[in-house]
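Okay, so here's the structure we're looking at.
Complex shown without one protein chain; remaining protein chains in place.
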Amino acid sequence: MARTLSMKDAINEALDQEMTRDPNVIVMGEDIVGGTGSPGEADAWGGVLGVTKGLYAKHGDRLMDTPLSESAYIGAAIGAAACGMRPVAELMFIDFMGVCLDEIFNQAAKFKYMFGGKAETPVVIRAMVGAGFRAAAQHSQMLTPVFTHIPGLKVVCPSNAYDAKGLLIQSIRDNDPVIFCEHKNLYASETDVPDESYTIPFGEANVVREGGHCTIVTYGAMVHKSMEAAKELAKDGVECEIIDLRTLSPIDMDTVLESVENTGRLVCVDEANPRCSIAADVSASVSQEAFDALKAPIQMVTAPHTPVPFSPALEDLYIPSAERIASAVRKTVSH
Amino acid sequence: MARTLSMKDAINEALDQEMTRDPNVIVMGEDIVGGTGSPGEADAWGGVLGVTKGLYAKHGDRLMDTPLSESAYIGAAIGAAACGMRPVAELMFIDFMGVCLDEIFNQAAKFKYMFGGKAETPVVIRAMVGAGFRAAAQHSQMLTPVFTHIPGLKVVCPSNAYDAKGLLIQSIRDNDPVIFCEHKNLYASETDVPDESYTIPFGEANVVREGGHCTIVTYGAMVHKSMEAAKELAKDGVECEIIDLRTLSPIDMDTVLESVENTGRLVCVDEANPRCSIAADVSASVSQEAFDALKAPIQMVTAPHTPVPFSPALEDLYIPSAERIASAVRKTVSH
Amino acid sequence: MSDNPFPLSRDDLLTAYRTMRTIREFEERLHTDFARGDIPGFVHLYAGEEASAVGIMAHLNDNDRIASTHRGHGHCIAKGVDVKAMMGEIYGKSTGSCRGKGGSMHIADIDKGMMGANGILGAGAPLACGAGLAAKYRGDGGVGISFVGDGASNQGMFLESLNLAAVWNLPVIFVVENNGYAESTSVDWAVACDSYVDRAAGFGLPGVTVDGTDFFAVYEAAGEIISRAREGGGPSMLECKMHRLFGHFEGDAQTYRAEGEVENLRANRDCLTQFADRVTEAGVITRAELNAIDGEVAKLIEQAVTEAIAAPLPTQTDLTTDVYVSY
Partner (left out) sequence: MSDNPFPLSRDDLLTAYRTMRTIREFEERLHTDFARGDIPGFVHLYAGEEASAVGIMAHLNDNDRIASTHRGHGHCIAKGVDVKAMMGEIYGKSTGSCRGKGGSMHIADIDKGMMGANGILGAGAPLACGAGLAAKYRGDGGVGISFVGDGASNQGMFLESLNLAAVWNLPVIFVVENNGYAESTSVDWAVACDSYVDRAAGFGLPGVTVDGTDFFAVYEAAGEIISRAREGGGPSMLECKMHRLFGHFEGDAQTYRAEGEVENLRANRDCLTQFADRVTEAGVITRAELNAIDGEVAKLIEQAVTEAIAAPLPTQTDLTTDVYVSY
């Protein structure tokens, strides 16, 4: 049965169902329970934005608060995964990767290869990504390109509640290390979500809108901005096909290429900074693989090459807008 | 006067000359002097591969060995830079970025912007990059795309001794944080190097070979592989124009675009892993900016999407070879 | 007026009180304005901890550098950052200390020796080492101060810095502002040592713990270790035990605290009340003088808010400036 759930609740439900199904699943992070050692309520926080709220009541000590030592506890999650557990570790904001990246990119990501296949590291690292929260330069980054660059990691970034649940369950069952990126500005956004457990396979993009004039490839919160842009463009008779990548590594280039073969035009939309971005990555692959199909230059719509500014007035300019996307589509369509 | 110098000695000389010129320049890193507190010789190492050897004798305590605490000493270099010093900190291998990235990407890179322009952080972080040393997965990465992605950082990667000296002097005098990437397999390679001090400006690529049939854009050790490939191709009458980017951020797209306008064909060669790479970045920019000039799909030659393997037999297959570059050129030329 | 039994002159006492009151008023006002929805982003209030910032900063000049935390307003004000510019910043205006680009967690003023609030736990400690290194190298007698919370004291960057400062014998003070909680988590659970004096000793540092709500205790302990650092005696750790009077950040329901905890703290452990009682009971300063200051401060903060609200927003051109000195 499906009900309407927010992405936040869908993530909570995915964790709940997987913890119930598999005793090897444990969850850890800073204040993901909350109140440990404190005199008041246990389960006081459920994470800084309440995503894990209520799970402690059901699963008790399988949810563990941690000291503020990301290298130690994310590394411990990775070590436990190498010993057969399926830990889900929360790195509150992806911006904090700088204090624990070694355990992620030199350890988890490389174990299997370095050890000649003799290791599996089924760890999930959940982290909030993205701008729009007025959280400024150190709490608003995407950083998806950094993780996508690293061989050995899988990178997931859902755009809605339904996908978030299915992709998180898949991430937990997956036998490779997964960076699960949750756009904090989507937590409140709702879709229908089945109450039973389900998975969405990695490397399968979702065509969220069909259209014959221009392909838009994107992911995360930019899916919604792209939909907005497409609605505007449709008024002028320009029909966009919008592809939500859902997973950035592996990436479903087949669906992208198929669409571009059809439309001949591509706009890559990425909330990340422009250099070496997902937008650039998709653009480069398409222009190599579908060169002859392209009728116009691929356009990239990304954040500028700047940190994320604090002031709402600036942050709203920083985040790619439906208008910028629409004008990129117009540019390519009119080429 | 110019003499023949190895890239290692050119770097040493750049440090020496800048330390002599500017008392604010200090140099720090693990064993960059060597022997601190030990009973034997002082200046025992001069860095793990001897790059800073001899500088202690001339500049004394302005070279500082550090404990094995990259976050602390790289962060200290950044803090000292914000207080008006010009520290050059050595992060031995760029692969170690995971233990100190926060200080680099959330602090140094963002100070100026976050503080509304009220900060300058003239720090240089030197690090060895690249494969070919049989140093395996955690001591052989390029990782240039990760730093290039981050706004606020400048990223430099010289391909030869002459450029290394001029670019390092520029890096030290530059008022922004610079990641200075030294390809360890180029340390022994020699060019003519003037003995006087000189700078090479950032954002000026070097056309190291002219040719009208195909543009090759690359940097670091791949410049030499590309030259090899070009020599082979010339035998068949295919003339490549080779562009050595020298700095990846800022990047000189003008020179690249001008060349592609002329040749109509582009091969991007990058020793980094493929996803969100420099190769993809350049390819995406060119296909957006020079779409109509392109006569064939842009080809990318990169390392595979794998960690760096240890066995020489595998590592030699991992590193893009002159043959792979040549065949990419042939593919684009014959399109 | 009776003899002054305090180690500060009457003027300095009045200044200290004014600074503490300014911080308190600033924070109380932000609390109200945030609740009204006027202030964007994450805001962490320092109220209740004023004696630490002010007791320490009383020993510093512009040449000394501090590296602050996410809970940085108090450090900024005590270090002399302009209060109106701070308010403008928090309101996201182009008149702000950072022209609206930084916000509450990133206020800095290098000229005042304020190297930045910081959104990353522990990140300030290496920066303070760098400040200490620069001062030592130049022989200018300056010190670097790293503020860190009890929770952040478990961060690798902070721990590494303790060792580095000791090994390099830097003029650096590590101030642990132990307010009992890291977000909702208790320090008693999260920090595995009997006392910060032990943790300091594990890195060869002298450590001292004081009641951080007692301005005079902080002032004296800080004075001693700061002079030692200035004279080449190396780094130390200072633990200030204190309390925050609001939630971790604005919006925190604080259900992890004990029933009546905050009320009790406000009644019995408020550093401002304690300071006022001490100086008036000693007969050095009158209630009337303090009340006058309270009135002036209230006016200042009111003005700061009015001006912040009236100030212009940053615009498109500001978006891409000041990423680099040159590019």
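Chains: A, B and C, in written order; residue numbering restarts at 1 for each.
We adopt the following convention: a residue touches a chain if its C-beta (ideal position, glycine included) is under 8 Å from a C-beta of that chain, and two chains touch if they have at least 3 such contacts.
Quantities reported herein were computed from a predicted structural model and do not represent experimental measurements.
J.: Considering all chains of the complex, which shown ones does the missing chain contact?
T.: A, B, C
J.: Which of B:S6, B:T52, B:S71 or B:Q299 touches the chain that is not shown?
T.: Going through B:S6, B:T52, B:S71 or B:Q299 one by one, B:S71 is the residue touching the chain not shown.
J.: Looking at A:L5, A:V48 or A:M64, which residue reaches the missing chain?
T.: A:M64
J.: Specify the residue from the set A:G29, A:G130 or A:G152 that touches the hidden chain.
T.: Residue touching the absent chain, from the options given: A:G152.
J.: Looking at C:T22, C:T95 or C:N163, which makes contact with the chain not pictured?
T.: Counting the whole complex, the residue in contact with the absent chain is C:N163.
J.: Applying the definition given at the start, please give the residues of subunit B touching the unseen chain.
T.: 30-31, 34-41, 44-45, 48, 65, 67-69, 71-72, 95-96, 98-99, 133-139, 304-307, 309-314, 317-318
J.: What residue numbers in subunit A mark contact with the hidden partner chain?
T.: Here the touching residues of subunit A are 26, 64, 66-67, 69, 71-85, 87, 99, 102-103, 106-107, 111-120, 151-152, 154, 174-176, 203, 250.
J.: If you put the missing chain back, which residues of subunit C would it touch?
T.: 154-157, 159-160, 162-164, 166-167, 189-194, 198-205
The definition used in the following text is that only the chains that are shown with their structure count from here on.
J.: Which whole number of Å gives the spacing of the CA centres of subunit A and subunit C?
T.: Inter-chain centre distance comes to 36 Å.
J.: How far is the middle of subunit A from the middle of subunit B, if each middle is the mean of its Cα atoms, in Å?
T.: That gives a centre separation of 30 Å.
J.: Multi-chain contacts only, two chains or more: what residues does subunit B have there?
T.: In subunit B, residues 71, 99, 102-103, 106, 113-114, 151-152 touch at least two other chains, as defined above.
J.: Residues of subunit C that touch two or more other chains: which are they?
T.: Residues 96, 98, 100-102, 106, 118-120, 156-157, 323.
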